[in-house]
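Left out: one protein chain. Kept in place: all the others.
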Amino acid sequence: MALPVHASSGERAWYYSFRVLCAAIFVFLIGPIFVIVPLSFNELPYFTFTPEMLSFDPDGYSIKWYEEFFTEQSWQDAVANSFFIAIFATLISTTLGTLAALGLSQPYMPFRTTIMAVLISPMIVPLIISAAGMYFFYTRMGISSTHIGVIVAHAALGTPFVVITVTATLVGFDRSLIRAAASLGAGPTRIFFKIIVPLILPGVISGALFAFITSFDEVVVVLFVGSVEQRTIPWKMFSGIREEIRPTILAVATILVCISIALLTTVELLRRRSERLRGMSPG
Amino acid sequence: MAHELTTADGVPLRISLERALLRSRIRAALLVVPLMAFLLFAFILPIFDMLYRSVENSIVAQVLPETVVVLRDWDETGDALPDETVFETAVADIQAAFKAKTLGRLARRLNYEKPGMASLLRKSGRRSLRITEAPWSEQLIKIDRKWGDINLWRLIKRESDHVTESYFLAAVDMRLDDLGAVSWQPENRQIYLQLFWKTVWMSGLITILCLLLGYPVAFLLATLPLRTSNLLMVLVLLPFWTSLLVRTTSWIALLQHEGVLNDLMVVVGLISDDGRLQMIHNKIGTFVAMTHILLPFMILPLYSVMKTIPPSYMRAARSLGATPFTAFVRVYLPNTVSGIGAGSILVFILSIGYYITPALVGGRTGTFISNFIASHVSVTLNWGLAAALGVILLALVLALYLLYDRIVGIDNMKLG
Partner (left out) sequence: MRLLFGSSALAMGVVLGAGTALAVDLTVVSWGGAYTASQQKAYHDPYMAENPDVKIINDDSAAEGLAKLRAQVESGNVTWDLVDMVASDAITACDEGLIEEIDPDAMLAAAPDGTPASKDFFAGTLTPGGTNCFVPQIVYSTTFGYRTDAFEGEQPSTIADVFDLEKFPGRRALEKKPIGNLEWALIADGVSGDQVYEVLGTPEGVDRAFAKLDTIKDSVVWWTKGAQPPQLLADGEVAIASAYNGRLFSAIAEKNQPIAMLWDWQVFDLDGWVIPKGTPNKDAVLKYLMFATDTQRLADQAKFISYGPARYSSGPLVGKHADLGIDMKPHMPTNEANAKTILNFDYVWWADHRAELDERFNAWLAK
């Protein structure tokens, strides 16, 4: 959208004010996320900038909230729980979701749209309804207040993301590749691992990362289905914000932002690789 | 008889093809079955389990099993109390329930319908043990006059069915009056319709805010060279990948009374130190934080639609003499309608079901229906009402989901 040389002054004014508007929206999007980074180094237990911080006085800064995070047992338990639950939930949802996506992309899938609608529904149904339902049902099954219960719940919430991303990589999939491989004598297993897996792998990995972050960020379901033994980082943050709001939460938030950046980078690289592989865009 | 084509091993081709088709259908289905089975157990049954609670009503029949039976013959439309057999049976049922400690559950259930039932039943439980012979009604009424109130018996008879509509009525601020006719709750107890309406209009406004902020950004991203837009896209995707609680925390730090924005405005001199603005724990807090959280869900669908519009359309319109504004309104905008629809419905669906952010920044006025469902599940323990509110919310969401499917197609949902 470069400005043509013959643009009138009105167009010029419009062009630049539009750019300023967009810049402001980008600040709105990103600013709040990064404002917590300096705040997490506050020496005092406040959620705002102190005069010392603004004058860049080193005494105004401190890493004590990070120390608190890394030394306090309950935070460490929460970190362990978060990873444990998210990893197992991701494994389940990725395996089942990938298989289902493969099935859905078969040319002769019966009731395709209906099934797709059902598989996507965990993403659409309000979390509070899922959480309340799981709370009653899992208690009856004897798996509420257990790690298994929370893992099962999070796996269910994560599957739509896997189904969507893997299906998307299969959209442009050229089925003649399979026929070609078969005519050259490859068995179904060989076809699966040599042809299908490399092509859908980027989709599987980004689906897995979505499923991971879904579980890693999730708080409503874990509040209902879990108990203290399953306390995760978001749970600690939620109760921290509601009860005793300390800058430790800002330190945790900063760490989480770093994790998000790492995940986002991975997903972006994968997406571009996938598009390149399928020849869809130069990336 | 016409000659039928056969395969090499002599099977008619038609049958062979049908078999092959069936095989691939089964293979496709088998791949989906594990996930379907898993979701059935982990997600779908739990939801139905909860939804069933919105009409489930076995308590009265369970706790007063004989009384409900004999009450069937009593004419509740008349103005005579049930006869002596009913009282005799009721006393026996109450005695048994008191011993089995089930009277408390009945008390809670009936107290939802008629305040005062809780203490009546608690009081009657222990004292009923003293009643061993006729006259039953006289002695029961002596324990509490309310047993002589015909409306109490009407209530018991009405609620002796295994399903009830009273939770749904309560969820829309209505109730059954003493004679069993539907009527409004007293005005000062009406809350849920208002709350549904507030959830809907606030979600609508959040959707509009997202559209107003998302449209220019999506337009910019779609028209910039790929290299630049990919870079800027990261700014949209990062919030999307950042924990909801991190973003909510940020807004608390920014908006609160002693927070960054208030401090900044005091320093700049826009407001005085005493005149700090209340921007959180009210509707403003919910609007700002929710718009921020849901904005990427608007930008992404808009962007994917805008990317498919060839720039030549706008150039053609301009070269035919349209002003930039006309060209935009007449040519570009109509082409993005499907993106607007997709993004708006998605944002709206996500917004009306939100719980965490309104709970943390919504305060007294900025909370949604979800917050009340949560509180009925875990604080007031009125699970039937929670379920009824949940059913209504779910119906609303599913209707929008179908609409989304119509406009966009669920298959076309993309992430990132």
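We call the chains A and B, going by the order they appear; numbering starts again at 1 in every chain.
By definition in this document, a residue touches a chain if its C-beta (ideal position, glycine included) is under 8 Å from a C-beta of that chain, and two chains touch if they have at least 3 such contacts.
Not measured: the values here are computed from a predicted model.
Engineer: Among B:34, B:104 or B:216, single out the residue that touches the unshown chain.
Structural biologist: With B:34, B:104 or B:216 as choices, the missing chain is touched by B:104.
Engineer: Touch as defined at the start, partner being the missing chain; which of A:13, A:27, A:180 or A:228 qualifies?
Structural biologist: A:228
Engineer: Using the definition of touch stated at the top, determine which of B:140, B:156, B:195 or B:327 touches the missing chain.
Structural biologist: Of these options, the touching residue for the absent chain is B:195.
Engineer: Among A:135, A:161 or A:212, which residue is in contact with the omitted chain in the full complex?
Structural biologist: Touches the omitted chain: A:135.
Engineer: Using the document's contact rule, name the residues of subunit B that touch the chain not shown here.
Structural biologist: 100-105, 107-108, 111-112, 115-119, 122, 126, 185, 188-191, 194-195, 198, 257-258, 281, 363-365, 372, 377-382
Engineer: For the chain that got dropped from the picture, name the residues of subunit A it touches.
Structural biologist: 135-136, 139-140, 142, 144-145, 227-229, 239, 242-245
The definition used in the following text is that only the chains that are shown with their structure count from here on.
Engineer: Could you work out how far the Cα centre of subunit A sits from that of subunit B, in whole Å?
Structural biologist: Centre separation, subunit A to subunit B: 23 Å.
Engineer: In their complex, what parts of subunit B are in touch with subunit A?
Structural biologist: 21, 24-25, 27-32, 34-36, 38-39, 41-51, 53, 213, 216-217, 220, 223-224, 226, 232, 234-239, 241-254, 256, 258-260, 263, 292, 295-296, 324, 349, 352-356, 359-360, 370, 373-374, 377-378, 383, 386-387, 390, 393-394, 397-398, 401, 405, 410-411, 413-416
Engineer: Please name which positions on subunit A make contact with subunit B in the complex.
Structural biologist: Per the stated touch rule, the residues are 1, 11, 14, 18-19, 21-22, 25-26, 28-30, 32-33, 35-36, 39, 46-49, 92, 96-97, 99-100, 102-104, 106-110, 113, 115-122, 124-130, 132-138, 140, 152-153, 155-156, 159, 161, 163-165, 167-168, 206, 210, 213, 216-217, 219-220, 224, 234, 237-238, 241-242, 245, 249-250, 253, 256-257, 260-261, 263-264, 267-268, 271, 281-282.
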